[in-house]
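The full complex has more chains than appear here; those shown keep their coordinates.
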Amino acid sequence: MLNYALLVHGAPYSHQAALSALRFADTVVTSGHRLVSVFFYHDGVHNASALMSPPQDEVHLAEGWQRLHQDYGTQLLVCIAAGLRRGLLSADEANRHGLASHNVEAPFELTGIGQLVDAMLNNDRLITFAP
Amino acid sequence: MTSVHVSDIEPQDVLIVLRHPPHGSHWLREGIDVALVAAAFGQRVGLLFQGDGVYALLEGQQSGALGQKGTHPQLAMLEMYDIDSLWVSAAALSERGLSVDELMLPVKPLSAEAVAELIQAQPHTLIF
Amino acid sequence: MLLHLLNRSPQSTAVYRDLGEAFGVNDQLLLIEDACYAALPAASGVLAAFGGRISVLEEDLVSRGLAGRVSPAITVVDMKGFLALTETHERCVSWF
């Protein structure tokens, strides 16, 4: 059994990156490995949007990520610096910025780049999916 | 492969140039959506497949993993929207080792000169 | 008579080739964003198809440290010049 982490740079519904990453994640967890965390960076932060509303006959990426957390305890880490400027905010961050709405909810967590460094150093594998 | 003459090009209202391959990004899908809507609005719409856009025309495409839709079902709808002016860059095809017989739609191959003339001749062009 | 906007570095050879195919004898090319690197003399090969009818956007050159490095055959235009090109060309297409 190996510990895996993923790094996702691709926005949902623009490039295949997020789909490829979710597909790979499913394969990791169903093959007896542990998927410790997924770090969303660059435009990948949009994967965490609670407002994502794809057509019913298309995969719902945010729900796909959430399912990984529920079933396998995978941490869903969203880079806070990349997220804030692109409009991804938790309730706490929305308060801090005086905004009435937010679009990042647990199990997604806004966090620093240090967590990416940590994921790289402390897992057996880090696999990157970019647009 | 014989390319059509420039004089055979009927003028359209809108030309959509498709340069991106299917599946890897949404460019192609969003470009075809614009073509379909423009046609639904009564515009005469032509499509030019150029560069990696010619891969959109390969036979035998399917949905991707996790049910990701391709663009081939959209292309199958072109006829219903009366979009039948379909061109392809002959150079783009031959660079990729493809010929018009392998493609899912009847497209007219254009020489480089004819591509330039086509784009000059259309009043509105969008590139995807 | 079209104005072609291009924003990719000259390493994106496919878009330069496709644009070359579409470029008409009276068309103009404006290099913006990362296409400014094509204005360096070392990249002149990728611009051969455009017969000297090439401009480059000054502020994108300056931010990239390229202001003093532009090939003499290329015209440097500011934002007003960019706007003027869109005024004199009825149609503008963007390559990316």
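Chains here go by letter, A, B and C, matching the order in which they are written, and residues are numbered from 1 within each.
The definition used in the following text is that a residue touches a chain if its C-beta (ideal position, glycine included) is under 8 Å from a C-beta of that chain, and two chains touch if they have at least 3 such contacts.
Just so you know, these numbers come straight off a predicted model, no measurement behind them.
This structure file describes a complex whose protein chains are present as A x2, B x2, C x2, with one copy per kind shown here.
Please note the rule applied: only the chains that are shown with their structure count from here on.
Centrality by Cα centroid goes to chain B. Mean C-alpha positions place chain B and chain C at a centre distance of 26 Å.
For this pair, chain A with chain C, the centres built from the Cα atoms lie 38 Å apart. Shared interface positions of chain A, defined as residues touching 2 or more other chains, are absent. Shown for chain B are the residues in touch with two or more other chains, of which there are none.
Of all residues in chain C, only 1-2, 14-15, 17-18, 20-24, 91, 93-96 touch chain B in the complex they form. The touching residues of chain B, counted against chain C in their complex, run 17, 19, 50-52, 89, 91-92, 112, 115-117, 119-120, 123-127.
Interface residues of chain A facing chain B in the complex, by the touch rule stated above, are 13-16, 19-20, 22-23, 57-59, 64, 131.
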